[in-house]
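Only a portion of the chains appears, each positioned as in the full assembly.
Every chain is named by a letter (A and B) in the order it is written, and numbering of its residues begins at 1.
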Amino acid sequence: MKKIEAFIRHEAFDEIRNRLADMGLPSMSISEVKGSGRQGGYTESYRGAKTTIFMRPKLKLEIVVDDNDVDRAVDVILELAHTGEPGDGKIFIIPVDDAVRVRTGERGDVVLAPHPEDAPGG
Amino acid sequence: MRLRSLRMTSVAAGLLLLGVPGLAAAAEEGPTPTDIAVNSMWVVLGAILVLFMQAGFAMLEIGLSRMKNAGAVAGKIVINLSIAILMFWATGFALAFGDGDGFWGQMGWFLNATDAAADTNSLGLNSFMNAIGAYNIPVEAFFFFQVVFCAVSLAIVFGTMLDRTKFIGYIIFAVVFTGFIYPIVAHWTWGGGWLYQDGFLDFAGSSIVHLQGATAALIGTLVLGPRIGKFRDGKPQPIPGHSIPLFMLGVIILWVGWMGFNAGSTLGAVGLNFADIAVNTNLAAAAGVIGATIGALLVFRTLDVSQMGNGAIAGLVAITAPCAFVDPWAAVVIGLVAGLIAPPIVVLLDKIRIDDPIGAIPVHGIAGIWGTLAIGLFATEGRLGELGVSQGLLLGGSAEQLWVQFYGIAATIGFTGAATLIVFLAIKYTVGLRVSEDEELAGLDISEHGMYGYPEQFIEVPGAFPEATRHSAGMASLSRPTTSG
């Protein structure tokens, strides 16, 4: 199993989530990060003092998937996060030794099996 | 229309004489310095309360904006207030209250009172005003009171346009609106213009201030279009304001300021029952809250806090025109209805894809119409005093006044709508009215002002960005605030 860590633009997230959910991969986590890469900094100005901020807000997406789901998940992100401008982000694939579902105590691939999105309130 | 030459203006209608004989006597001798001081104090304090409403609008509009635009809203509020004060001083006051004709005034630019009669108690500007002879206050007190009303009308417009309007574009609108459009409409009624001649009543400005602001807001949002992400596959999306606490602070400040707005509109204190007006105003506001709470529960099936606050504003706007003419029970009814209808109108606007972030259209527009009409329905004989107007239709009066009220509303909407449409379109096709998509996504704070309003905690909310904008580069192109480029 692998963990996909993608640093993307906020605005790309919604569509990615929907597509992944449609593919049976609604399980994921996101968090706020700030990052720098090829994308240049921008200037903040306050009472005449200016500074260049290199760290821009990005969204970090974490999805742990079964080995054979890695590629299709990465492809979705690649397709939907892409604008062609610097700042589109990067995706990293990290090995994962094991996964455990807290609710059931199950371990291993079964925890990562694709499943449909549950209805609200479920 | 019938000539009602001896009829007082709706403003003068504030003169709910308590019928104390001494007053008449005093009037013969001319007002005493004490009376002038008392009247001026009331008007100036009323004006201060209305000035304070700017803090209310600031908090309300900041609270209902996105976090990334909070600083930009703050900046727009303070510059709008400043423009309103300077423009109304330069041209607005003269157009609204100077001597002129039924359409506009034409004297008293820059508060120049050289045309004034020697009589220190005269307004010194408008022979109509002098003729009324009721304003025993210096012209500066009257000006202060009127200028803050103008600023309120402008503040309403901006709320509906937030999160996407260009700084420079709005500045231009503000100059034209406060210097020319608002004053002309104000002149028609409060300056003794044609609507006054026809007997139109709007005690403290449900139409003149609120409906006019809301009309401009509607035109503004139509010209601008909705915020990115507001409608998605045709369905309205919630774009919640970032701070309900600040929003509610704004609502309560507005409520407090409205005491000056309505009760101060007596334009004097001696012999006038302003307490009555304050009570009606509070009852309507309270009923508006209850109305909107129930309305939201019925229509949205939630206890929407933002609607509770908006309900207060709706009740306040609705009672603004009739506050001096109706009994307390009618104030409750007027407020309740104003609150009740706000939530369905929010749904309606969503349906027809009009994006109104602060709800100016239901609470200043529709409630303003309702309140103005309510005079024709609920006005009580005892409170109409010497106005020579018949009771409200529901109290057994005639429908005549209702008809006057109706076309007064139509004229306000028509003129303001047309004038602001021209201005907004002119701005749109010259300096531009809306920021670019990238700037809007990045937020106006950083893109127009170079710094976030909350520099230490800016966090974007995933989920608020529609597909349509996925291919934009977001903040990619922003290396410096656009204004400095």
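Everything below uses one rule, namely that contacts are C-beta pairs under 8 Å (C-beta built on N, C-alpha and C of every residue); 3 or more make two chains touch, one makes a residue touch a chain.
Predicted, not measured: the structure shown is a model, and the values here were computed from it.
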Would you kindly express the chain stoichiometry of the entire complex in this file with the labels on the displayed chains?
-> A x3, B x3
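In this text, only the chains that are shown with their structure count from here on.
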So how far apart, in whole Å, are chain A and chain B when each is placed at the average of its C-alpha atoms?
-> 46
Contact residues on chain B for chain A in the complex?
-> 441, 446, 450-452, 455, 458-460, 462-463, 465-467, 469-476, 478-481, 484
Chain B contact footprint on chain A (complex, rising order) = 9-15, 30, 32, 39-46, 50, 56-57, 59, 80, 83, 85-87
